[in-house]
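Right, one structure below, let's go through it.
With one protein chain removed, the remaining protein chains of the complex are shown where they sit.
Take a look at subunit A:
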Amino acid sequence: MFDLVWLIPLCPLIGSVINGLLGKKIKNETVIGGIAAGAVFCSFLVACGILFQLLSLPGEERVFQKTIFTWIQSGTFKADIGFLIDPLSATMLMIVTGVGFLIHLYSIGYMHGEEGFYRYFCYLNLFTFSMLCLVSGNNLLLMFIGWEGVGLCSYLLIGYYFHKKSAGDAGKKAFVMNRIGDFGFLLGVFTLFWYLGVNHNVWTINFVELAKNADLLVPGAVVTTVCLCFFLGATGKSAQIPLYTWLPDAMEGPTPVSALIHAATMVTAGVYMIARMNFIYIKSPTALLVIACVGAATALFAATIGTAQNDIKRVLAYSTVSQLGYMFLAMGVGAFTAGVFHLMTHAFFKACLFLGSGSVIHAMHHALHHEHSDADPQDMRNMGGLKSKMPITFLTFLVATIAIAGIPGFAGFFSKDEILWQAFANPHHGSANLVLWGCGAVAAGLTAFYMFRLVFMTFFGQTRLSEKAFHHLHESPWVITVPLVCLALLSLVGGWIGVPKILGDVLGGLPNYFEGYLEPVFAYSNAYVLHNVHGAHPSHAVEWGLMGTSVVIACAGIGLAAGLYLIAPSVPEKFVATFPVLHRAVYNKWYIDEIYDFVFVNPCKALGNFLWKGFDVVVIDGIVNGVAAVVRGFSGILRYVQTGFVHNYAFSMVIGVVVIVGVYLFR
């Protein structure tokens, strides 16, 4: 089965090529969607086979490499088209193909009747191909190909409705932000390759060989630089401070794209990359601290913005930024397993939430269309009371919301609690731990608050639609609801594979499967921490206390949301009226976009304008046109000689003859 790993990225690529080249001629939506979804389903089957074979092997043998061919060979540099299977990449393959398949299926229903239906599925398949390359490539260069590929597809899909200026701008913004990050990623690859090659004569970019030579990486400035460069790449792709502003704008794309790319897969690439390179990161406490701080700050910061947004997808977008912050917080405190665990559970419930919001938007759009109203179908202020009309969407959405809020038993609880515990108890950051935990805990409370605010505003209470429009609301078709139900089930039970040890002991010796499963990938880092990093180990009582605290915080957030949006809906308005400045600042996302415009974008534009009008036009064009003008000037003098009159030529001949004869006679 392992030998078939190349089929996993190949299937979506074939699907993409077929739809891209022939889709316009096929026209039949079922066939186009079927090809795309079927291709991903094939990959999913292969990935399942690989996962089961992997699980049947003992832990230390769970690494397999499959080289298809040598891609680049130049001197000591060698890059293969090759794939790596280990517990980490197998997990990612399952998430990408599994969630990806459900979203493909959903898209068939959601995108029904759209212009460029085939184009959408071509891009979506191409995206899946790139993402699978990213997670299964066995070297940094192949990973980078996938890294760039998902960026490109994200750009294409955000700008899918390209006739809308806002969509085009959002695509461009995502592209430029990602480019800044990719620059860091490349610098990281170069520095690492150079450092190992020059100092230790180990010229490699292969992950397995890098991990084997991890002992050669001496903690110091170079390792920290490498880590921070890679992390810059991760901030771009995974929407962390300071490169996060593209993700909320990316909601201009179709909703399934938001679910697949901007919640479940591409944005987690940064987390995956850091987990993959854990053996380097563990050597740099500085880089870890930076990552932890950026992660915690992003988690908290994005959560505050989420509390005041009215666009249903925008709330989810800030929630995604915030949850990605959690994952980076986990990476930054050296809790790689917890980070990957949260990556997985987040993929389930956030995909479910996005698809659920898509289902709501779909129905709202339909209802508003019937009424010939041009009200915004994504604005929660136009919704309310949807639960009776869309029971399946409502229930699945509720399950995913409870999961993200961190109520015990649901997937999000286990992963988020693990991260908060690790942030508090990690041996790396000493006194900063409390701050990191505090940020995470407050963000968790805010998450519970704004997610339930969304649910209450959308599904509960009196409807704010007109009676006629409300009458036209109806549940979505099965291609939309089936993926919702699947993802809701995963959000419900997905967390039980990673039950924390102390809770597992109470529940009758339930082991933490996930940690044991990922252990081989992080074995080196764990051993390194054990030998080189010394920190306090809080007692079990503290762990129980923290767990209790996070549950209390989550419940408080939910309670607050219920109080403000169900019981006393007038309070938020009063609050806004009392603190108008604060509300405006939060509602306008703390004016970060405006600040970026002022600090970076406008000066760059001014510089560009200066280089264009001041340098290019004056200096460069001046030199080019100057040379031409000089030549023209000389030829202007010479052209007086060329009169075109026979007389003048004959006269010059005569003079020539006279001169020659004269010289001959009188020399």
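We adopt the following convention: contacts are C-beta pairs under 8 Å (C-beta built on N, C-alpha and C of every residue); 3 or more make two chains touch, one makes a residue touch a chain; residues count from 1.
Rule of thumb we're sticking to: contacts and distances are computed from a predicted model.
Considering only "NADH-quinone oxidoreductase subunit K 2", "Pyruvate dehydrogenase complex E1 component subunit beta", "Methionine biosynthesis protein MetW" or "Sarcosine oxidase subunit delta", the record for the omitted chain gives "NADH-quinone oxidoreductase subunit K 2", by its UniProt protein name. Within the full complex, the residue among A:162, A:575, A:615 or A:651 touching the omitted chain is A:651.
Where subunit A meets the chain that is not shown, the touching residues are 639, 642-647, 650-651, 654.
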